[in-house]
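Submitted below is the structure of interest, expressed as structure tokens.
The complex is shown incomplete by one protein chain, all other protein chains being positioned as in the whole.
For subunit A:
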């Protein structure tokens, strides 16, 4: 509408004034005017009028033979009037574009007779190619955008660690350092639908959505990769962050018109609910159906799925899964093909674990992979991965724990066990030891006791040592990089029937390998309630916690090498056995549900998640001595996660150097701390000063107004009215008394 000078809209009189173009546009019907159904047949014999009819009938017949029914009426033949002959090509109009496609497929290159071969094109194609712009246009080169460094957080000048919190709908990544350096690094409301998870080396953060999993990375947490697995519930990274396993309760359904490609499930994947993805490319590698594990849960009967359902070897080369009772299937990566084209058939197999890779293995591998490295040719041999599995007692067969190596499939060691109820396999994180916790029953099957079968994997012939215990062991944990382990055992009659108000009494024991001999009890802490052991990732420090109890929630911080300065468990001889164990502190985090050491082993994070209960949800951070550094109570707090760190890049020698010069480093840090502290307190003091000044000013104004008001109302000021009683007190004090005798 044209603008009206005085801004008054003209009145609409009758229908002719109304503009219908928008409606017409909306309901406009596109008539099919395209020539998609027209094809051009080239290579037709050149004929004169007399033969026209016969030719057309023949062509129509040939087309119909191939399943494209046409009649001579559908064909139109252009005519050269000057010569009176045909031009050697013709047009065929078909019913639909699909028929045209079919006709091209069937008749293109058709040998009509000895001299003539048909060449068929779409009419629209000819037009398109005829009209094509022939000038060369240089393709625009997409500007290179450097991606953010995925490990930038490691370059933090203060060496701080990060942690993620998930509360209500908000996910936040925090820096954890000195009070002044603790800040939120990144925050995003509604980042995830279910929970968040860091990859094992801390590079990426996974968020879970209805549509699938997303990965994020870099300092500003940009999207890194996405995996379309609808209604995904669980995920698991491979140890080297190359692959991702996801599981959804709903089997994969490929809908018609769904997106296709290597990143999406294909019809073959339908009905499966486990998926393996390549993280870098985002490709779906393979899917599996889930086999429910044969073992019922402790609640009885209910079939539970084991998670992780696929277990990765430490170098990401193999992934294996167990078909309970039948076989272990090992798949090779990246092809995801079955290793050796067949599974390992093991009658009755229940569970297995891969041997982790120690620092030594990694160093060796790095050396072998280094170009021109010594003996690189000789070490081209595939590194063997080892796994341990166990089978229960069946009929006359004893239960058995077996170590098998891959890909050679040779059995390295096996051990028979008797009266076995249940086995659990625990690898020490360097792969030096394997502990099999064997729950055994007496002949009458009434009482259960426990044996620990410890395999020394690094020694020749894998010697096995047995530690016999009288009680039931509820938790077992190796010291990372160490030769010690801790167990929680209990002979409480209430064990197994946990109920509200029942706190199970437990004993905690530490064992240590005596040089060149056996594992020996280091110290036993009787009559505890602790049910959880958490070793610091650097070893030496350990936290014992009471979790899941309504009345107790104690944290005990222990140091196992209190008398030595060094980390790493190098024990001096001559010291009394077990003398280095020292309780550093006791703390309490009411109703805690999770606890986790930070990757450096300096701090412990504990949290009470609303997923378990709704009392005092929140999280706390403690130092290794049990001092509370931070406590945040938040309604609807859900998750607390430390960001893992990759392995250090420093060589052994460099680490030793640092340890040697620790004093100098600490002096520099202490100076920094002191400077910072004074800086912060100065700021804080200024802030408080300002607050007090504001308050004083406000109060002064108030008093003034009040005095005015009271004067106006004819009242005397309270304070003035109140007479100050002055009490005068006279005190006689005798300073000196001199008696003088006047001698006359």
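Following the convention adopted for this analysis, contacts are C-beta pairs under 8 Å (C-beta built on N, C-alpha and C of every residue); 3 or more make two chains touch, one makes a residue touch a chain; residues count from 1.
In the analysis below, contacts and distances are computed from a predicted model.
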Protein that the absent chain corresponds to, by UniProt name, given "Eukaryotic translation initiation factor 3 subunit I", "Ssn8p", "UDP-N-acetylglucosamine transferase subunit ALG13" or "GINS subunit domain-containing protein": "Eukaryotic translation initiation factor 3 subunit I"
Residue of A:46, A:411 or A:706 in touch with the missing chain, whole complex considered: A:706
Contact with the hidden chain (one of A:96, A:181, A:408 or A:550): A:550
Absent-chain contact - pick from A:307, A:590 or A:669: A:590
Residue ranges of subunit A at the interface with the undisplayed chain: 550-551, 590, 615-616, 633, 685, 688-689, 691-692, 695-696, 698-700, 702-703, 705-706, 709, 713, 718
